[in-house]
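What you see is the complex with one protein chain gone and the rest in place.
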Amino acid sequence: MEYLSLFIKSIFVDNMVFAFFLGMCSFLAVSKNVKTASGLGLAVIFVLTVTLPLNYLLYEYILKPGALTWVSESFATVDLSFLSYIVFIATIAAFTQIVEMVVEKFAPGLYSSLGIFLPLIAVNCAILGGSLFMQERGYANVGEVCCFGLGSGIGWFLAIVTMAAIREKLAYSNIPNGLKGLGISFIITGLMGIAFMSFMGIQL
Amino acid sequence: MNTNSNTYTIIYTTVLVVVVAAILAIVSSLLKPRQIANVELEQMKSIMLAANIGEVDGQPDKTAKYDELFNSHITSTYVLNEKGEKSDVATENFKESKAFKADLKSQFNAIKNGGELTLPVYEATLDNGEQVKIFPCYGAGLWGAIWGYLAVKADNKTIQGAIFAHASETPGLGGEIASPWFYNQFDTKVLESDGQFASVKIVKGGANGNPNGVDAISGASITSRSLQTAIAQWMDFYKAILTASVESIPAMGLIPVEEAAEAQEAENNESVNAQ
Partner (left out) sequence: MLNKMDKDIYKKPLFKGNPITVLVLGICSSLAVTVQLKGALVMALSVTLVTAFSSLFISLLRNTIPNRVRIIVQLVVVALFVILIDQVLKAFSYDTSKMLSVYIGLIITNCIIMGRIEAFALGNKPWPSFVDGMFNGLGYGIILVIVATVRELLGSGTLLGFRIIPESWYVQNGGFYMNNGLMILPPMALILLGCVVWVHRTIDKDLQEK
């Protein structure tokens, strides 16, 4: 039950885009049509679900103050948490690069549709943000972290696909010249953010 | 030189990682004492401000030296276990005491998951000679953690003062729990309702003639409710030393878990209805 509420919460209430505004750069750049938007969204779900538990394990067993006691009791005072940013981002970058190479080699079809987004993801703040929130909120076990990762990914996917759908319609609307394109996208994202705030009232 | 060969790539990244890690390790170990001192000073400041020590007109005194105030006002510190039993009493060198070193976050996790507790309590003497007990609390707010300290007078029910802080609540909304106008409301409130021990209620318009309630922050009902829950959760354990002397009735520590949960739920519903 707890997993389910965490899952729902990370999709709607703590939505990466509308509640925290993370991953905005690629969100705005790639939301021009639904097809590419869903491609990037899927890639984000995949990378978040895998890198979050990875980073969680790294943090719990290597970086956290006193985490190295499983190697030897004498390491109880070692605190490597100052390295966490660099380890998190290296994990994410290495993972996306490996996936890119594997996909390119073994599934060229998938690569042509999904692979081009993978380099973009290494610098998507939603992914690193996920790891930083994970560290700050202190989830209890790998299960919770997986739920959080999957939920946040789906939340991001949902956000970019809805945005792309709206922008496809916008192409036919009459908008003041200065606002066309970027300006109106900002404002719409803001309005959607206000709409998503209503989910905060849900008791989970 | 071929910068694309495997050997070169591997050597290059290894050297880079080692160099970067070394720089960071040096910087981190140089700055560590200062960082720890900052965190400790912050904690001492909160404890002192909760008891309204070092406050001028309800605002923190910018010139006060909170570490000196802390050492001169605190008389003893100790920790409570889950049964409400005292241990590790310290009467000097409070900065090294078990109470001061206790990590509130791990205590909160232990409360949630039912583990062993070492809840810190500080006893202090005010400038006017009054004795107060200072209790921490910690909980989950809307975005991140919220925590604070509550000081209770010697009559074991009147609140001397309180202070709260948060990790990432919305500035101007939930973040207001850390503003003097909000936490100063707690001064002179009582931990009692209908003659029974009761935690503080944080509800809209709650301050109106209610000795047990304070005003919630408008626009931040979730943070207000979380804070109320956090205080109630921790007070459940501190109740033991506030309602009876621990030595005489050692088993008084806990109300049964289900009952506590029910009481909690009833409280939550009430605060929802009130809004």
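Observations, loosely collected:
A and B are the chain letters, set down in written order, and residue numbers restart from 1 in every chain.
Here, contacts are C-beta pairs under 8 Å (C-beta built on N, C-alpha and C of every residue); 3 or more make two chains touch, one makes a residue touch a chain.
None of the values given here were measured: they were computed from a predicted structure.
Of the candidate positions A:N33, A:T69, A:Q97 or A:N141, contact with the hidden chain is made by A:Q97. Within the full complex, the residue among A:V78, A:V123, A:V142 or A:I166 touching the omitted chain is A:V123. By the touch rule set out above, chain A reaches the unshown chain at residues 18-25, 28-29, 82-83, 85-86, 89-90, 93-94, 97, 119, 122-125, 127-129, 132-133, 136, 176-187, 189-194, 197.
Contact between chain B and the unshown chain involves residues 3-4, 8-9, 12-13, 16-17, 20, 23-24, 27-28, 31, 34-35, 38-39, 42, 144, 167-168, 170-173, 219.
By definition in this document, only the chains that are shown with their structure count from here on.
With centres set at the average Cα position, the gap from chain A to chain B is 31 Å. Across the interface of their complex, chain A is touched by residues 20-21, 24-25, 28, 105, 109, 113, 142-145, 167-168, 222, 272 of chain B. Considering their complex, residues 14, 82-83, 86, 136-138, 140, 200, 203 of chain A touch chain B.
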